[in-house]
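Note that one protein chain is taken out, while the other chains of the complex remain in position.
All chains are identified by letter, namely A, B and C, in their written order; residue positions are counted from 1 within each chain.
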Amino acid sequence: MNKKQWMRVAIPIISIIISLLIASIIIIWIGEGSFTDRIDFLVEAYTQLIKGAFGNKTAVMNTIIKMTPLILTGLAVGFGFRAGVFNIGAEGQMAMGALTATIFAVNAASLPSFIAIPLTMIVGMLAGAVWAGIAGFLKATTGAHEVISTIMLNWIAYNITNWAVTGPFNAGGGIPKSPEIASSAKLPNLLTSQASFMSFGILIAITAAVVMYIILYKTSMGYEVKAVGFNPFAAEYGGINVSKNIIVTMAISGALAGLAGTLEATGLYYRFYGTLSSGKGFDGISIALIGQNNPFGILAASLLIGALRTGSNQMQFAGVPKHIVMIIQSIIIFLVAAERMVMTIMGWNKKKGAK
Amino acid sequence: MPFHIPQEEEYKDYAVVMKGIVKQFPKVLANDNVDLYIKRGEIHAIVGENGAGKSTLMNQLYGLYNADAGKILINGKEIAIDNPKDAIAVGIGMVHQHFMLVGPLSVAENIVLGDEPTKKFNLFDLKRARREVKKISEEYGLKVDVDAKIEDISVGTQQRVEILKTLFRGADILILDEPTAVLTPQETEELFVVLRNLQNDGKTIIFITHKLNEVIAVSNNVTVMRGGKVTGQIPTKETSTRELANMMVGREVLLRVEKEKKEAGEKVLEVQDLKVNDNRDLPAVKGVSFDIRKGEILGIAGVAGNGQSELEDALTGLRKKIAGTVTFNGVDISTATPRDIREAGMSHIAADRYKYAMVKEFTVAYNIALGRHYKQPFADGGFLNHRKINAISKELVKKFDVRPPEIQLSAENLSGGNQQKMVVAREFDYNPLCMVVSQPTRGLDIGAIEFIHSTILDLRQEDVAILLISMELEEILSLSDRILVMYEGQIMGEVTPDEVTMEELGLMMAGSTLEEARSEADE
Amino acid sequence: MNILKAILDAFANPIFYSLTLSAATPLLFASLGGLFSEKTGVTNIALEGIMLLGAFSGILGTALFGSPWIGIILAMISGAAAAALHAWASINFQANQIVSATAIILLAQGLTGFLLEPVFGKPGSTEIYDKIPKIELKFLGKGSFLYNMIGSLSPFVYLALILVVVSWFIIYKTKLGLRIIAVGENPEAADTLGVSVYGIRWFGVLMSGLLASLGGAYLSVGELGQFTENMTNGKGFIALAAMILGNWTPKGALFACLLFGAADAMNEQLQSNPSLAIPSSAKPLFNLIPFVITLIVVAGFVGKTRSPAADGVPYEKKG
Partner (left out) sequence: MKRLLTVLLVLMLVPVFAMAFTVTMVTDTGGLGDQSFNDGTWRGVEMIAEEFDDVEAQVIQSNEQADYVPNLSKAAEMSDVVVAVGFLMVDALEQVAPQYPDVYFIGIDFDLSAAGIPNVKTYTFKEHETAFLAGFLAGAMSESKIVGFIGGIPVPAVVKFQIGYQAGVKMYNKLHNENVQVLIGYTQNFTDSQKGKTMTEAQYSQGADIVFAAAGLCGLGTFEAAKEKGEGYYAIGVDVDQDHLAPGKILTSAMKGITAAAYMGVLDAYEGYFTAGHEELGLEENGVQLSEMKYTKDIIPQWILVEIAGLKAMAKDGEIDIPATEDELKAF
């Protein structure tokens, strides 16, 4: 590992440590009693955090359940970044993918599992791809800025999905959820523990990361995506169809987000809820960035965020509010962004100038 | 009379004295104990190849870099110049090689930026700015339209704006970094007139260039740099281009390429009544027709901004053609994509290397694959064949002497000359029928220029049809078999290099027909 | 034909116009803020987070000092602080501006949610406090069409409109504005003329903090008198879209925000219009109107917008 690669790993880790230190100060501040009491409180809080994320089989499963969609939205956003498009719309693509996949899966009772499951995934990915493809198409043809169009498409998706689950696609009884999907479309479980079960969705997500890695680093398609992302003019000069690439990249990005939603619907809830995406599309942005847009980096970042989120639920028992994890996450992202800040803190920042 | 190295008590007569300047960059020692003496009121040329350290030295004088060691004296007083503000304060102005202009702002706004006239409440006084700019523009005979937006004016005018910028700030010492690179011979001559006028007004001018005949034409004294060191200081009168060239390169150089006679073959590319628009959708190429044959070099001469780059882009498929036909090897490629055109056998060395011809974040190997990354032998069934890519790259890097010969290095870490060699290597390896070559030697040093020129001629020997677009007249004259001159989107005429003089060519580039140019040149 | 009548009804209703203004106001503040930042070359998608902090601090100031005006000041201070963080990272440390801004959004959500309990004693939302009174233009005649239209508006609305003019003035008529444009387009050129690139960029980013936080404060101390968790509800992102739609000009931002506000007001008018017999289950679809209209405008009518050339590109001083 050369120095540059080493730094890529070291900086996120140092950022995590610094953010935990800052969080510690906050936790000590909200604690009560003497200083030693507060230190005990801090220790208890972090113990709970770790226990909650990795303490036993159920905890590990919960962490994995959380990280599964995050891997995919992280890949979705990261893949877009590679081609120079900023897909803020993973949220909407995830919801539309999940909704469409659920509609299909509800009616898939007549199909055997080995057909129903992959077909549902394809439907969900297609829906996500189409939803993102709209933004890609508009960018490529009319030049509409993808940031605006994906934000608008998020809101449109939000309203459509909410309408669908309270109106035409309601399970009955009016609760905003869809009917249950056919059992043939449910993802089989990999592990169960107490009330929790974990589908093999995580394997699909990891496979997706590997596939993305292969696409990015081993195929001419990945070559084209990166060329367009780095320098669209040179890409065009090299005979690469930039417009087509932008549309395709957005569609793949959307397909990944759609898959995230599909796995949630078919592996976790067995139905669609209006609140299914709940910010995971936005989390995808931070995860892609912490993972430096590298599929394996994204896997690691998803594990980190998934574990923090899972652990934070348990941390509430120690009396630490759930928001502390958002603060931790924000500091990590901030420091990863300002990696030079970290380098300055660590005294690694030698006189710059290498261009 | 040899060059006079002043003693300390004489420094007061010197506008600029730089002593023992050292500047270390992470990978190179850019200035190695450099001394520079510029007498007040002189035009002093600094010559040297790319990477010799000229610009670095001047950037320190202008406060953009801080020296690691050494001192700077202005009019005999030692001064710390930490930023451009300090430099401006002691009367130094600099015209950079890459113009430092703000596209959407007007000429007047660009000139006063940073030193804006204001009204009450610190409001920007545009009226006064226009008035003042007009005044100095008339005073020094540098004509500009003060209200035109920078993005709408020609490169030559932009340069005038740059000079006005320094004068507006009351600069007494003007640094011009490669000012003639983008000018016609006439414009260059006009610039020299301006420089002499400025000199008469008592200004001191530092003139950085690698064009040796210009040094001889305009300067009083010359400092020559090579590899970060000063290799010669000499009064202009006492030297010649040959001597300067030897000091610059450190060896004997051929200043003229030897070209073998060769009969051109059949037509390969035929362009008829081609019309192309520019980025703002205004006509840029207004109906041109020409053809190129196998084994000939067709040169296109012209001042930047007269439609050459639009022509280049249109031929290679990067820009939509509004009207006309382009037939390549018998096939109509008027609406073909860049990939189709490459597939048909045309390769392209783009004028703007950084913007078009390379992806600087990619490795050398990946850059060499650009354009062929999707097909054999570079890819196989959609998967990149890294083994082949690397093998081919290694071979090309060796053949074209790209340094350092590390194919996994990001292209941005190569010097400009080596980047260009990389691009040339790739485009040559296409085994093209026809090649569009645009500004192939811009910003390169003499060694690289020699290399690229001889490679282009080799290609000609291999019966490739070559379209050479260049603003370097010498390049056009020495390489081309036929020359077309472009002016305002039209072809002013076709000439051969041996029937035309530099002066006539210059007049044609400024809009005269061949006949007009001949009669005018005779006068 | 009913739908046409309902739309005409809306236009004939004076409140439609006042609702358009009040929906546009928070967006306008944030859009102008984003504009200042991006004009100097620093993208700022953190508007959402800054607004949220502004909304929170506005109520905090009101609660601590008993005056919503002090609340506004505190909001601006907090907005400037968040912006300073963004500026520090993205200007001085050349951080990726999108990442840094994403972090600030998260930080704002986490911090405001977290502080509710220790500061206000309960999570989720605060008590109701004083808010900034509306300006009543009594001379228009209470109840008249004009009065209903613009007779009773929050001072924030006027402030936002004034700020459009002020922003236009600063950017296009002052020395500072000239430098802002120069730094956003070609920081190197500005640098060589002795213009402080970092200084101008800091100014732009701080302005974005001050303005966006005003947008947030409008929601809390201007409209409701209380803070509720995540009360900005994505308005910062819509403001960002409006800024882009307005092609990075104050006037454009104004029109884009008004368009969005009008579409939103239209949605509200149409939903409740009794002459349209719409089943309640379909009513949520009306909430699509503003977003669909924006998308159509972006795709169809505006097409390519041009951002400042150096927008989002960190500038590193030489030497």
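Note that in this section contacts are C-beta pairs under 8 Å (C-beta built on N, C-alpha and C of every residue); 3 or more make two chains touch, one makes a residue touch a chain.
These numbers come from a predicted model, not from an experiment.
Trainee: Can you list the shown chains that the absent chain is in touch with?
Mentor: Its contacts among the visible chains are A, C.
Trainee: Could you tell which one of A:T102, A:S199, A:T249 or A:Q314 touches the chain left off the display?
Mentor: Of these options, the touching residue for the absent chain is A:Q314.
Trainee: Give the residue, chosen from C:A83, C:V157, C:L219 or C:V298, that touches the chain omitted from the document.
Mentor: Looking across C:A83, C:V157, C:L219 or C:V298, the contact with the absent chain belongs to C:L219.
Trainee: Touching the missing chain, which residues of subunit A?
Mentor: Touching the missing chain: residues 52, 58, 62, 65-66, 158-159, 162, 166-167, 173-177, 194-196, 264, 268-271, 273-276, 278-280, 309-310, 312-314, 316-317, 321-322.
Trainee: To test your reading of the contact rule: which positions on subunit C touch the chain that is missing from view?
Mentor: Subunit C touches the missing chain through residues 13-16, 18-19, 22-23, 26, 116, 122-125, 128, 134, 148, 152, 219, 223-226, 228-231, 233, 264-265, 268-269, 271-274, 279-281, 283-284, 286-287.
Assume only the chains that are shown with their structure count from here on.
Trainee: Distance-wise, how many Å sit between the C-alpha centres of subunit A and subunit B, to the nearest whole number?
Mentor: So the centroids are 47 Å from each other.
Trainee: So what's the Cα centroid distance for subunit A and subunit C, whole Å?
Mentor: 28
Trainee: Which integer distance in Å separates the CA centroid of subunit B from that of subunit C?
Mentor: Chain centroid spacing, subunit B to subunit C, equals 46 Å.
Trainee: Check each residue of subunit C and list the ones that touch at least two other chains.
Mentor: Answer for subunit C, listing residues that touch two or more other chains: 319.
Trainee: Going through subunit B residue by residue, note those that touch at least 2 other chains and give them in order.
Mentor: none
Trainee: Report the residues of subunit B in contact with subunit C in the complex, numbered from low to high.
Mentor: 59, 62, 64-66, 83-85, 88, 94, 96, 99-105, 109-110, 112-116, 118, 122-124, 165
Trainee: Subunit B touches which residues of subunit C in the complex?
Mentor: 173-179, 181-182, 185-186, 188-195, 309, 318-319
Trainee: Using the touch definition from the top, list the residues of subunit A that touch subunit C in their complex.
Mentor: So the residues of subunit A touching subunit C come out as 26, 30, 86, 88, 138, 142-145, 147-149, 151-153, 155-156, 159-160, 162-163, 166-168, 282, 285-286, 289, 321-327, 329-334, 336-341, 344, 352-353.
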